[in-house]
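Reading through the structure tokens given below for one structure.
With one protein chain removed, the remaining protein chains of the complex are shown where they sit.
First chain written, first letter: the chains are A and B, and each begins at residue 1.
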Amino acid sequence: MLDLLIAGLATGAIYAIVAVGFTLLWQTSQTINFAQGEFVMLPAFLMLAAMHVGAPFWLAIVIGMLLSLLLLGLGFKMLLVDPMLRHGVLPLAIATMALAIGIKEAVKQFFSAEASPFPSIVPAGDISILGRQVALQSVGVLALAIAAVVGLTMLLNRTSIGHQMQATAQNPTVARIIGIPVERMILMTFLINAFLVALASLLITPIYLAKFSSGEVLGQAAFIAAIVGGFNQVRGAIAGGLLIGVVDNLAAAYVSTQYRAAVPMVLLILIILLRPQGLLGRAEERTV
Amino acid sequence: MSMFNRYWRIALGVVVIAALIIAPMYLNRYGLFILSQWAVMTIAAMGLNLTLGYAGQVSLAQGAFVGIGAYSAAIMTANGMPLIAGLGVAIVLCFAIGWILGYPALRVQHHYLAFVTLAFSTLAFLVFRNESWLTNGIYGISNIPRPTILGYPTNRPLPFYYVCLGSLALVSFATWWLIRSPWGRAFVALRENPVRALSLGIDTRRYTLMAFAIGSALGGVAGTLYAPLTQYIDPVPFNLSLSLDLLMMVIVGGSGFFFGPFLGAMIAVLLPEWLRFTQGYYLMLYAVAVILLLIYSPSGILGILDRYLTERRTKAASALRAVAKSGLEPAP
Partner (left out) sequence: MKSGILAGILLATMTAAAALAQSGAPIKLANVAELSGGGATVGTNWKNGIDLAIEEVNAKGGVLGRKLEVTHADSQSNPGVARAQVQKALDGEPYVLLGPGYSGSVKVTAPLAAEAGIAQIMGGEAAELTQGGNKFLFRTSFGQQSSMPKVAKYINDEVKAKSVAIVWVNNDFGRGGRDVITKEFAKLGIKVAADLSTEAGQADFAADVSKIKAAAPDAVFIYLNEEESARILKELKRQGVTVPLIGETTLVGQKVVELAGDAANGARGHVGLTTDAPVDLIKAFREKFSKKYNYVPDHNGLKGYLAIYMIKATTEKMGKVDSKAFADNLHGLTIKAASEPGILMDATFDKNGDIDRQGFLVEIVDGKQIIKQVLPKLN
């Protein structure tokens, strides 16, 4: 039981990081990013490519992070989101679906269809917690994920940039009137998302392996975590991510391994029926 | 002017229909298969277009409804019943499930149907895969027979293509009639202005639900054709990505336009086939093409056409006005 909880939390922490980025984009620019999973898959390959041309691991991480900010943050916003934003949610969402196909195919074509091992920033091996053997990797992932999320929450709640970002998310028109540089704030959220996906990539690729298709499962899990958490709250996304990770493991252990993927879905439907604003979400005004 | 336009349209329609009937006689089996696939996907996309384009609701489960239709057809025909029985079961089942899913979702909030259908999509896949007693699980169902219609077997590719084309024609007429009926007008009123629709006494929830349920049933119709087309089904093709593909077809073709799904399905089914000469790059190029198209015209292909026609009409109108004005002015 304890083993399952710890493993579930470690997996859930990853979902949480990815779901937070997802929620941020939705809040500030009504972008539903169906390529979020592929965004997590890609930075690992950028890092591998940097190592392939001779960069040491730490430098490869830096290069991968910078490229990710450039491509998945700035590039994504300027080339895809900006031209389509005023035309509504759906065409943009569809375009990100096409983007997901494009990224997957490009990685397969230019790197490999094989799974490649990826070095871990956390040393291999186990440590003993409460008499249980726990993988250091899981503990490391959990710790770094918590650090990232705490850092983000501090940024949002304690700094003036964070306050401006929140204001932008809540009501761009009013934010603009009171003099907040809304455009810059939106760009900022895209960069934060790019940083989060690159971090997630670094944390999980040693476990998931670098493979062109590894974003599919992750993107869907993060999407569901965001919905469960309320879709409009950073802490909701975190709670949603952790919950999905734990529920998945408990479902496999106590319900049925064949139907393990069904339990989070049933949970999702129940939450929508009983608590439509999500676990921790605010009730959103109806847009009608 | 407008009469001329109308004749052109009718002429274009006749040419396209004639081409769809005659040209396949000269196609090889591969070409016939792809065209049949196009017809089937168009039917499914038309259903989704009702839900999305006319009632303004996002469904992420149209692929699952196609799956339900395909399994109904496969299971019924494997037990010796005719395909038409499978069709009936598929329509009733998809309509009922659509109603049951939509009812609570639409009660709470507008865009929650998308989330509920997302969950349903995954659940449907798991049932197809795990309930082996019914669906034969991951092994799938093989040797699905093609129907005999009025004593005429449709086993060969060409006759079965005509079955698909004929079904597409029937569904198109039915949808056309539905959209022009008072019901259809209510759907449109809903999409354009839900508040006003409500104040005019339209029971918005019931009509939205109806549009979604009918749209889902059309997904089932497409499924009952898909099964005998490939003659083998397993759960994998009906996962979430088919639902997303169908959504893409509707948006790319032009959501809310009657002919949008025809063009969208053409892009999704035929474009990758045309691009296959680029070998490993074809799906990448396909993705880029879809993105560029959407950036250029977020309202889809028919959106471009619509924009172009409106521009021409306003130009023509202002030209007319200018002529009329000059006519009114006294000669110098």
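Brief remarks follow.
FYI, contacts are C-beta pairs under 8 Å (C-beta built on N, C-alpha and C of every residue); 3 or more make two chains touch, one makes a residue touch a chain.
Source: prediction; values computed, not measured.
Note that the absent chain touches A, B when the full complex is taken as a whole.
Only one residue in the set A:62, A:113 or A:143 touches the chain that does not appear here, and it is A:113.
Only one of B:14, B:96 or B:138 touches the absent chain when the whole complex is considered: B:138. Although one chain is not drawn, its touching partners on chain B can still be listed: residues 28-30, 33-34, 37, 129, 137-140, 142, 226, 229-234, 236-237, 276, 279-280, 282-283. The set of chain A residues touching the chain not shown comprises 3-4, 6-8, 11, 105, 108, 112-115, 117, 124, 126, 133-135, 204, 207-209, 211-214, 216-217, 245, 248-253, 257-258, 260-261.
Keep in mind that, in the parts below, only the chains that are shown with their structure count from here on.
Centre-to-centre separation between chain A and chain B, using Cα means, comes to 32 Å. Residue ranges on chain A touching chain B, taken from their complex, read 34, 80, 83-84, 87-88, 90-92, 94-95, 97-99, 101-102, 105-106, 108-109, 220, 223-224, 227, 258-259, 261-262, 265-266, 268-269, 272-273, 276, 284, 286-288.
Residues 52, 58, 104-105, 108-110, 112, 115-116, 118-120, 122-123, 126, 129-130, 194-195, 240, 244, 247-248, 251-252, 255, 280-281, 283-284, 286-288, 290-291, 294-295, 298-300 of chain B are the ones touching chain A in the complex.
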